[in-house]
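All protein chains of the complex are present and in place, except for one that has been dropped.
Presenting chain A:
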Amino acid sequence: MSTVASTAPRRAWSFRQPSVIPGFGLTLGFTLTYFSLIILIPLIALAVRSAGLGPEGFWKAATDARVLGSLRVSFVTALIAAGVNVVFGTLIAWVLVRYRFPGRRIFDAIIDLPFALPTAVAGIALTAIYAPNGTVGSLFAPLGWRIAYTPAGIVIAMIFIGLPFVVRTIQPILEEVSHEVEEASATLGANRFQTIIHVIFPSLMPAILTGFALAFARAVGEYGSIIFIAGNIPFVSEIAPLLIYIRLQEFNYVGATVIATVMLLISFALLLAINLIQAWSRRRYGYGN
């Protein structure tokens, strides 16, 4: 008995990390409750509802050709859009941080507009511009390229709504990249290009991954702006959220929750993967401690 008592204070693990800030129990309790009410319970309800079909019925509904087609359209376009946003978002963040030019503040403020604009307005505006008779669309029409009413249109809409996420995650990190590190690189003989590739870019990598994840998540979930520009042709330009909506209108609630659950699972897997890569790169690049 006495040996047990003497080892009792050394527990194998504990929730409680010694910390100078009190209130760990309270904040954790609040966080979990809040998280459950707002996020977990609705998601579980979704899963339970779709599970009502049984494994076989679920599989059948999930692998329906039209469902698979819409999932492919959604995820492929979202990945392409997030990839494009990462490239140009990084460039825009670079220009905003590194150069001083007239109108920079206004330009900086405009970046956030896609956050604020009702998505339907964005969709209608983009459709008007990229339609074959629109300002930009008419330039491409003679080449035989159609943008609106094709998956290309979906990508454009997704780029539009996802851009601020990338710019706003990279901008603050870029501002903090120490000038001295760049100078060190220059004194060691590296030219501008080598400095960017070998010194600056790697230190932005975690932020770029975060930006990619956010832009991707936003694009997958987007509905309002895309349905105007997509054309919504099944198997070609019909996105999964739209198909969910169609199922609901057919009063096929279970069919709708099945698609939603599959979307959720794929998104979760992708975001988890991105998060893991990011955690690894942060550790590797010496952040977070």
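By our rule, contacts are C-beta pairs under 8 Å (C-beta built on N, C-alpha and C of every residue); 3 or more make two chains touch, one makes a residue touch a chain; residues count from 1.
We take it that contacts and distances are computed from a predicted model.
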The chain missing from this complex carries, among "Sulfate ABC transporter ATP-binding protein", "Spore germination protein", "Anti-sigma factor family protein" or "Cytochrome (Ubi)quinol oxidase subunit III", the UniProt name "Sulfate ABC transporter ATP-binding protein"
Cross-chain touch to the chain not pictured, restricted to A:V76, A:L91, A:A184 or A:L272, is A:A184
Logged for chain A, residues touching the omitted partner chain are 178, 180-181, 183-191, 194, 198-199, 202-203, 205, 284-286, 289
